[in-house]
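Input: a single structure, listed below in structure tokens.
Every protein chain of the complex appears in place save one, which is left out.
On to chain A.
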Amino acid sequence: MVTQAPDQSAAVGRGRGAAQRKGTSPRAGSGHAHARGAQWKKVYPLWFYIVPGVIYLAIFIVPTFASFFFSLTRWTLSSWEFIGFDNFVSFFQEPSLSRGLVNTIIYAFLTSGAKVVIGLLLAVLLTTNLVGKTFLRSVVFFPVLVSTVGVGITFKALMNPEDGLINQVLGWFGVSGPGWLTSPDLALFSIIIVDIWKGLGIATLIYIAGIVSIPAEYYEAAKVDGAGAWSRFRHLILPLSRPATATVIILSLIGGLRSFELIWSMTGGGPGYTSDVLASVIYKQYQAGFFGLSTAGNVVLFVLVAVIAIPLNYFLTRRQVEI
């Protein structure tokens, strides 16, 4: 989704002639002339952009640029004092702040990786002729619909060290379960597991859409060649669901980098600050009235996304066009 649009618009944008020569347009053969010149410009008016443009500019672009400035200030919303890079210095020197950066990276990569692997496997499973697969598809998607805070509260109860269902079940097998959310070493990973549980439905749905759109002839050809289930997966499904993989990686990585609600409702960043991520640090500093420091956290998050997600998106998009 992130990836296919640009080449399509390029084909259409340069008009039929170019598309025909490149042979990329599905309508290339129909060949009759465009409505030309000034007339068709009038029916695709640029003023369609004005209202959304103003909203986007005011609520998204201006604050983004303003954040670079305000991150260098001590700020009360009504007045500011320029202090240079002090906010960033304290951000990287205080463990309670910089731990959030490390946790954010761990969080984003683990959730994204797990969603790719498990999502693909579930999608393959749910596109075979299982009994009750429509029901199973709905079940795996269901957590997507529930509010993240609701999920967080529920799993906080399920992961309760003494009364929680998870440790009770473990107790039946003679295992004394850990304090999932109360142990400093474990809290972040417990939240990561819940995030995967909640977001898996979207990844699976995207993969199902990808697998279903593989033409049936390919499967028939593979069958004729005597390909088994494994080689169908390895040589057909895996390469052809690459666009789906790109979408899942990008969506879940960006979602993971910004994740806030689940962490806030499960541990509030605790115990101590061991499960804090950038988004929760930003909120805590905002709450404490350190607006400049909070905005500096936003800039760090911005840089993190710029360094990780944007090159990755570019790379995944390019690979896809080659195929």
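Some points to look at:
The rule we apply is simple: a residue touches a chain if its C-beta (ideal position, glycine included) is under 8 Å from a C-beta of that chain, and two chains touch if they have at least 3 such contacts; residues count from 1.
Operating definition for what follows: contacts and distances are computed from a predicted model.
The complex appears with one chain absent; UniProt names that chain "Carbohydrate ABC transporter permease" among the candidates "Pyruvate dehydrogenase E1 component subunit alpha", "Carbohydrate ABC transporter permease", "NAD-reducing hydrogenase small subunit" or "Heme exporter protein B". Interface note for the absent chain: among A:Leu72, A:Leu97 or A:Val140, the touching residue is A:Val140.
Against the chain not shown here, chain A presents residues 1-2, 4-6, 8-9, 12-14, 27, 30, 34-35, 39-46, 48-49, 51-52, 55-56, 58-64, 66-67, 70, 75, 77, 125, 128-132, 136, 138-151, 153-155, 157-158, 160, 163-165, 168, 197, 205-213, 241, 243-244, 247, 254, 257-258, 260-261, 264-265, 279, 282-283, 286, 291, 294-295, 298-299, 301-302, 305-306, 309-310, 313.
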